[in-house]
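Step one of this worksheet: look at the structure below.
Excluded from the complex is one protein chain; the other protein chains are retained at their positions.
Chain IDs A and B follow the sequence of writing; residue 1 opens each chain.
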Amino acid sequence: MAQLTLGELAVRFGLALRGDPDRRVGSVATLESAAGDQVAFLANPKLVDRLAACRAGAVVLKPPLAASSPVDCLLADNPHAAFARIAAVLHPPTAAPPGVHASAVVADDAVIDASAHVGPQCVVGARARIGARAVLGPGCLVGEDAVIAEDVRLVARVTVLERVEIGARSILHPGAVIGSEGFGYAPEGAAWVHVPQVGTVRIGADVEIGANTTVDRGALGDTVIGEGVKIDNLVQIGHNCSIGAHSALAGCVGLAGSSHVGARCRLGGGVGLAGHLTICDDVTLTGFTLVTGDIREPGVYSGGVPAEPAADWRRVVGRLKRLDALARRVSALERGEGADGGPDA
Amino acid sequence: MAQLTLGELAVRFGLALRGDPDRRVGSVATLESAAGDQVAFLANPKLVDRLAACRAGAVVLKPPLAASSPVDCLLADNPHAAFARIAAVLHPPTAAPPGVHASAVVADDAVIDASAHVGPQCVVGARARIGARAVLGPGCLVGEDAVIAEDVRLVARVTVLERVEIGARSILHPGAVIGSEGFGYAPEGAAWVHVPQVGTVRIGADVEIGANTTVDRGALGDTVIGEGVKIDNLVQIGHNCSIGAHSALAGCVGLAGSSHVGARCRLGGGVGLAGHLTICDDVTLTGFTLVTGDIREPGVYSGGVPAEPAADWRRVVGRLKRLDALARRVSALERGEGADGGPDA
Partner (left out) sequence: MAQLTLGELAVRFGLALRGDPDRRVGSVATLESAAGDQVAFLANPKLVDRLAACRAGAVVLKPPLAASSPVDCLLADNPHAAFARIAAVLHPPTAAPPGVHASAVVADDAVIDASAHVGPQCVVGARARIGARAVLGPGCLVGEDAVIAEDVRLVARVTVLERVEIGARSILHPGAVIGSEGFGYAPEGAAWVHVPQVGTVRIGADVEIGANTTVDRGALGDTVIGEGVKIDNLVQIGHNCSIGAHSALAGCVGLAGSSHVGARCRLGGGVGLAGHLTICDDVTLTGFTLVTGDIREPGVYSGGVPAEPAADWRRVVGRLKRLDALARRVSALERGEGADGGPDA
């Protein structure tokens, strides 16, 4: 574990320090649990009362809160982001020395940068290129002609299929599959004819892709994931989708083929996009929302219904399914016709 | 990349050719982007206007549209299916030479056809049989007594567990797990006793199974996937399910145990089946639909609610949860009793 002084952290991240520049810290922890050699943070000013009991070596917080801190402070306008960077230096990923592990199988004409790490049981296909300082953890697979840019981290058991391109500094978590053939079939009578998927996947810089997430290659054109996009676990991205820069997709989201998501969008867990549609920039979809058509205005959209006690919900569903009849009964009342739906009451 | 003449393609697929039989093409592309050595297609007659700008080497289309094409044509009653077959010969999968890679671990009594390919880091268990021209891409696992028929392609990192049978020409995408033990437990007091799952999975010919999809083995009987079934990514098929021939299941579908889906059904993305139910042949379920009971009539069924602006949706949900009260208020009005629900208005 790294050990740094508060002074070193302040200089490195351009933060003002209130306290002892020589104090050494080695890890991060929560505000409640941090000990004297740990760094905590407070982002939400409403929680300032929690500072009183803090015993951290230092706490990262906004300048106006410094006076409330009983311990040393690192001052940041964005305490969470500053804390994230401090955590990254105090908790670096497992060391991955340059070189190719003896158990890896690497094609003769693959181009592996000398500073890259190719771990045990990896397979790297013909003409694939692995950039500087890239890390292929154990059991990763990189297909023919794939391009892994510098500083990419394939954590473990990641599958990057042929011709896929992964941008610099991106992180792919275990079990992710990038460049699988999408769900493309031509109907012929009762059967389906497989349509070869000849596009690829292009992933920008600073993208993160979660565990067991799947991103299909394009059918003819490409599937494109923009710079800085963050995708959680168990997400399905269909062929020829595009996702704009800095959008974030939570777990269990599914995008059918040719869905286009703008920049800076946020998709909550379990959201589904029906395919062949476009969502403009700056759209938030709350969890469990189904989208079946274009969204052209930025804003927040929803479609999920929160849980009810089952007995109540069964009654609601019963009523819901007769909602058309109910509306017609209201119209009849409005026309002064009296009851026509008695049995529903 | 393969290079063929239009004449060769016409003969091979039984298509009429309008144009130069000696023109060489090497790949496929979209109608808009195809160059002179590429093949495109037009399936939708409504898009015939797009032909004017086409610069492809040839376009596959229906005979009546040939007159509108500025470039050579291959005529097909089903242009998409014909295009799919042309794409398959122009874009064959990565070559997979016969033989077992030195890094693969193969049981002594496994039976590997001499024409099959067993790639790097594969593991093949005792008594497993791998058929003619079958391809096990890198990192695949085939369990004891499993049977992989001829021309099957396990793309990469596919897990086929013991005794599972995969039919001819089927394609399984990376991360798919076939034959895992299903969710079978006997309740005992507050706890659960694991019920060994002693059935298996039988997958028919010409099936396709998507990336990171899971198919559980049967508890006592078998889980059965019919001929020609196509299953997308991240789909869960519970123990003892059956799926009839030529059905198609889109991404993120979940079938609880003992769900039975008929032939030629189409399940949209995110559809859920509650288990121990039967869906007849020729049923379409649109995306996000939940099925909790048998469906006995062919047709289209739905259950998803498309997104609304969040503020509007919150109001709808509030009203929805009081729908039973609203219906009772309407009944009261019908009985001439006037308002009884003022606070809800």
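Everything that follows uses one rule, which is that contacts are C-beta pairs under 8 Å (C-beta built on N, C-alpha and C of every residue); 3 or more make two chains touch, one makes a residue touch a chain.
Worth saying up front: this structure is predicted, and the values here are computed from it rather than measured.
Of the candidate positions A:A248, A:L273 or A:I295, contact with the unshown chain belongs to A:A248. Within chain B, the residues in touch with the undisplayed chain are 103, 105, 121, 123, 125, 139, 141, 143-144, 157, 159, 161-162, 175, 177, 180-181, 183, 185-188, 190-196, 198, 212, 214, 216, 220-221, 234, 236, 238, 252, 254, 256, 270, 272, 274-275, 284-286, 289-293, 295, 299-303, 305-306, 308, 312, 315-316, 319-320, 322-323, 326, 329-330, 333, 338-342, 344-345. By the touch rule set out above, chain A reaches the unshown chain at residues 27-30, 33, 78, 80-81, 83-85, 87-88, 91, 94, 101, 103, 119-121, 138-139, 155-157, 171, 173-175, 206, 208, 210-212, 228, 230, 232-234, 245-246, 248, 250-252, 263-264, 268-270, 287-288, 304-311, 313-314, 317, 320-321, 323-324, 326-328, 330-331, 333-336.
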